[in-house]
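For this depiction, one protein chain was excluded, whereas all remaining protein chains were kept in their positions.
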Amino acid sequence: MSWVNAIIQGILLGGLYALFACGLSLMFGVMKVVNLAHGDLAVVAAYIGLGVIAITHVPAVWAFVIVVPVFAVIGYVLQRTLLQAALDRGVLTTLLVTFGLSVVIENGLQQFFSANSHSINIGSLVSDSFSIGSQITIAYLDLVILVVAVVVLLGLQYFLSASASGRLIRAVADDPEAAQISGVSYRHVFGIAAAIAFGTVALAGLAFGMYSQFDPTIGTDQLLLFAFEAVVIGGLGSLWGTLAGGILLGVAQQIGAQIGAQYELLAGQLFFLAVLVLRPQGITSRKETA
Amino acid sequence: MTQRNESAPVLDVRDLTVHHGQLRALHGVSLSLPAGGVHAIIGANGAGKSTLMRTIAGLHRPTAGSVLLDGADVTALRPERRVAAGIALVPEARRLFASLTLEENLLVGQTSARPGPWTLDEVYALFGWMRERRSQRAAQLSGGEQQAVAIGRALVANPRVLLLDELSLGLAPVVVRQIYDLLPRLVDSGLSVLLVEQDVSQALRVASYAHCLLEGRITLAGHPAELTTQQIEAAYFGVGVSA
Amino acid sequence: MSSLGPDTTAAAGPPSVPPAAAQVRVTRARRSTLAAAAAVVLIVAVLAYLPYLVYSGTTNLLVNFFTLLIMASMWNLLAGYAGLVSVGQQAFVGLGAYGVLLLASHGTSPFLAIPVATAACAVLGLPVWWLVSRLRSGYFAITMWVIASVCELIISQIPSFGGGTGTGLPGLPGNPTLLTADTYWATLACAVLALGVVYLLLRSRIGLVLTAVRDDETGARSVGVRVASTQRLVFLVAAAGCGVAGALYIVSQQFVEPTAAFSVLWSAKMIFITVIGGIGTIEGPIIGTIIYFVLQQTLAQYGTWYFIALGLVAMAIAIWARRGIWGLIADRFGIRLFGVGYWLSPAGPPDRDRGSR
Amino acid sequence: GSGLKGSGPSGSTGTITIGFITPLTGSLAGFASGDKFVLSQIRQSPVYKNGIKIGGKTYKIAINVQDSQSDPTRAGQVAQQLILNDKVDLILTTSAPETTNPVAVACEKFGTPCVSTVVPWESWYGGLGGNPVKPTTKFEYCTTFFFGLEQFLGTFEPMWNRIHTNKVVACMYPNDPDGNAFRFGFEPLIKGSGYTVVDGGAYQDGTTDYTSMIADFKSHHCEVYSNAPLPPDFNTFWKQASQQGFKPKIATVAKVLLFPSDTVALGPLVVNIATDSWWGPYMPNHSSLTGQSAAELATAYQQKTGNQWVQSLGSSYSLFEVAKEALAAVSDPHDKKEVASALQTVNYTGMCGPLNFAAGPAPGVAIMAPVGVQWKKGTGKYPFEMKVVDNSLNKKVPIEAPLEPTNA
Partner (left out) sequence: MPEPAGPDLLRLDGVCKSFGKVVVADRLSLTVGAGDLVGIVGPNGAGKSSLFGLIAGDLRPSAGQIVFAGRPVTRLDATARCRMGIGRTFQVPRPFGGMTVLENVLVAVQQGAGLRRRPSYAAAAAVLDRTGLLGDANIPAERLGLLSRKRLEVARALATGPDLLLLDEVAGGLTDPEVAELVTIVRGISAQGVAVVWIEHVLHALTATVHRLLCLAGGTFIGDGAPAEVLALPEVREVFLGTEVTASLHQAGPRLADGQDREDR
């Protein structure tokens, strides 16, 4: 029974990872921006959420109604300026630019908002849960995060593969210049893609702000690597793969934790390596010849 | 389609100078393409033909000179806006969207399409093999197949001016013939074509006018019938032929 | 250093070679390279004598400088030449450090342990390479990071290494003056060796092969390049190089702790230094390390503002000086200190240069 | 005779330079949040402002502040730099082993007197290579003042005893310097006092899910909870514990909830969690530099910065008191050996109460007397306040509120 619980909790945890990885999957997997500032951006979203709640007194759970659009706009602007400039100069440049951005964000937050930790207060939802049998307890918060992750990731997958805008995003990712001569404004399209990615980053930041507490440095310290792993396990460019990757990673960690608390993270990492040994392209992508 | 004064050029290139970094690839090139015209640009390797085409399409910013479409200056327009205005380029080396399917490539080509006769169905009808391969990814198409898709992608934008860079490159004779046979009909539908072609005889056969480009300058221009082989060869190679 | 000299040869090929080819020469080094060779010898000599000239505060700083220089050069070799962008080189930094710790706790002198730990890192690089060799770009980068994390997690489970608490390094000389001088010489020697290896590697046939593989792997295979073994060689050299840096790190810190030894900050610093200095050039990491050090020494007291400045510098250079500071310098003055390229002369005035001057 | 220049002559100038290494930036910056304020207070005190009289000569005192950036590597590097480049006479360092341990190692190696604080003495002692179980090694240059596992137990156990429980303690200690010190030092002490220990395992810092550990605690029916985690990890754990229905009757936490911001982040779930307090406005202590009381220092901080007082104000303050005590006892402040041995015998009463470096559990260790506190709903400006509920170790501190079960 405790194993069943471990797996269920792993799936729930995976929801958090997947949601956190969603924006990364779009930026890294589709737009080829290695976004090292991803975690920090999520933290910024959480700070904005905090500010929005303090000023408008909206219920915390509804903060996303304001934060997500705000962040989407930030994403659009950032893409049209900094990130596009980096992307035009190659993938390695995005690595350095987003690294610089990460450092600036972390220290800017610390300078202006101190190193203090915060959390997004969601009242009793934070401790509410329901039980299945005597052993398995499921927290509403975790469940909500998982559901949001599933809806967002599958929705985006559908958007990318079936909608006209999604097609344009993929086209631009393939060859921006060719997109231009096909009548596509690639800066705008990528701006939109970044806006979507940042919207999901905002969701992830708010979710994490409710799930735990955040401070200026936590974005890179804790979740960034897990998010990258989820994206890679799932295969670059596949959002439902990222969802599966996040969940598998969560389950692997929980199975490790079931053996011993010291193996929780190790189990996740070893699982990741095992996946890449068996499927170097991630679990969902087709094998390709260059 | 609105009636136009036949003598008014649809595309007017005036004194175009383009640099690649320090290298001046075009020196004050001027040409005008009348509605319904098929102009060929011929010239040796590195003469600047592709640079001219790409500049007209908006991919290079000229250091001097201007590009006019229907008398309106489009020099400042971005490439995607030029597509909407009616300039479509089939680039050298095809440049398909490798991870998109054949059909998706064509659909992307419709993004800024003007109203006009060319639809996906028409393109499929033109290239018989395409319809059943439409969900194949572009990266997996053969070179010739890719060229055809690139042409299709430009056609569905229903341009007024079609720029074809190295049209026949890599195509089997059957396809080349098919595409060249198509040209007059494209022209009939109101399109004007600017064509870069290494195969001079082929180019001169279809063109109503030819410009010869040498080291970034137009050295010879005229109706194909009026140009002699010697003239062309002289213009083509100038003095500096590599041994 | 004899190979630094001009290495020119007339293309007196087989008899069938047409006259045009017979008149051309392929040159390896240009004049600035010769001057550089002399300068390098002089600089190394002065540096080696430094402990007799300056107080240990300076040499101690230089230890950090050279350690970073080694790491950045290795990352540059890996990413700039072999196209393998890794964010997990800290795996080898940590393994190098813990290698020294392991040997020292069994009675070996830490200084003697440095080469052994370095070799061990190269050996450990083999299974790691087996794991990552099939991966490219993003997959490779992230997997390396995960491997570093695995190393950290495993090491921090080992009680004799101090677990997650960390531990001091036993067996160092008690005299601080001697200790700093020895550490300095060891670091200097390793740095000279590491840069020398990188230079010779790039000057050898491997150098061309690496660039070819980076530019087009399929193309490289088709001209007979053994892609896998070349990349493996470079990967192992970089593993050893980062290992030696880690070994020097523990000797100079005299203390090691898993989170610090396997910190992703190492990779961040390597990337920062290399890209700022100019990736894909031997000079780049040197310039980059100098810039990084100057920034750190002058601005670190400003706390968060220092980091904000660092981040902005990284972004600005990445965007406005793609080829790094060295790229700017080299373009401006047309110099090249370490000549690894080939030059055909007289190449005849190529047609395509027309109008360029 | 080797001709090596070495570190050069130590300054024989009229200025004493004190290095102060603290994590001003990075993940541990919360610990150092009061340090800038403390420095401003210190610099205004007569000794630090006007200089100190030693052997008839007045020396000015310069303080060189360095940021460890919460990075052990950086901490070690700035320590070496302070010693070798800036020729400091003495190094003070604070806030968690990640900063204090590499600094102490460098000081011991390069022979520079060093005082640390806000690190359990066992972590510090072990980090220098000593064995805290048999603390016979005497470090020549390094000293520390704080407290240890015995004092943690001395603070926590009376609180446990006052709540009726089944005496089963859930222990959550990560695999890091503090966590390991608790695992190897604290658990035996708990067992020794008649409690049963359930160890949740040496999890890694930064773990994001604790449900299996919680399930373990639940299945052992633990009613007492003890830990030494990083703040965000505790936040996650405690929220999950409440979701999963793990509700220990008494929770006594170490290392977290020292700072008000963490309590706000946890929200109402923080009420009645107990922790240790080594300093606070309720301490009947006075500055040995100015005579300012603990309450006055806390009030001044709140007025100056608008933030709620933090415990590290007192400990950082005392670092400079200790430095002054040692310097006043030597004949040459630039003689590092002399300063170091003076440090080993400092015995004074100041902002952190009486500190005696000669009488500690190990050489060079001075022990403070913490009290047990619980977080209660605030009555004034701040949402939660720390209230003294148990003064077993320090009877001079008045009880402010009744001890209540964490989960009734």
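Observations on the structure shown:
As written, the chain order gives the labels A, B, C and D, with residue 1 at the start of each chain.
FYI, a contact is a pair of C-beta atoms (placed from the backbone, for glycine too) under 8 Å apart; a residue touches a chain by one contact, two chains touch by 3 or more.
Keep in mind the model is a prediction, meaning the values are calculated, not measured.
Though it is not drawn, the left-out chain touches B, C in the full complex.
When the full complex is taken into account, the listed residue touching the unshown chain is B:172, out of B:8, B:64 or B:172. Looking at C:201, C:220, C:276 or C:291, the residue that reaches the missing chain in the full complex is C:220.
From the options B:140, B:208 or B:231, the residue with contact to the chain not on display is B:140.
Within chain B, the residues in touch with the undisplayed chain are 44-46, 50, 92-93, 117-119, 121-123, 125-126, 128-129, 136, 140-145, 147-148, 166, 169-178, 181-182, 185, 188-189, 198-201, 233, 236-237, 241-243.
Touching residues on chain C toward the chain that is not drawn are 9-14, 16-18, 20-21, 24, 26, 205, 208-209, 211-212, 214-216, 218-227, 280, 341-344, 347-352.
Simple rule for what comes next: only the chains that are shown with their structure count from here on.
With each centre defined as the average position of its C-alpha atoms, the distance from chain C to chain D rounds to 40 Å.
Centre-to-centre spacing of chain B and chain D amounts to 75 Å, using the average Cα coordinate of each chain. For chain D, the set of residues that touch two or more other chains comprises 25, 175, 202, 204. Counting partner chains per residue, chain B has no residue touching two or more of them. Listed in rising order, the residues of chain A touching chain C in the complex are 28-29, 34, 82, 85-86, 89-93, 95-97, 99-104, 106-108, 110-111, 225, 228-229, 231-232, 236, 262, 265-266, 269-270, 272-273, 276-277, 280-282, 290.
Here chain D touches chain A in the complex through residues 25-27, 29-30, 32-33, 70, 175, 200-204, 206-209, 211-213, 215, 231-232, 235-236, 239-240, 242-245, 259, 261-262, 264-267, 269, 307, going by the rule given at the top.
Only residues 2-8, 24-25, 65-67, 71-73, 76-77, 80-81, 84-87, 97-98, 101-102, 105-106, 109-111, 123, 126-129, 174-177, 179-181, 202, 204-205 of chain D touch chain C when the two sit together in their complex.
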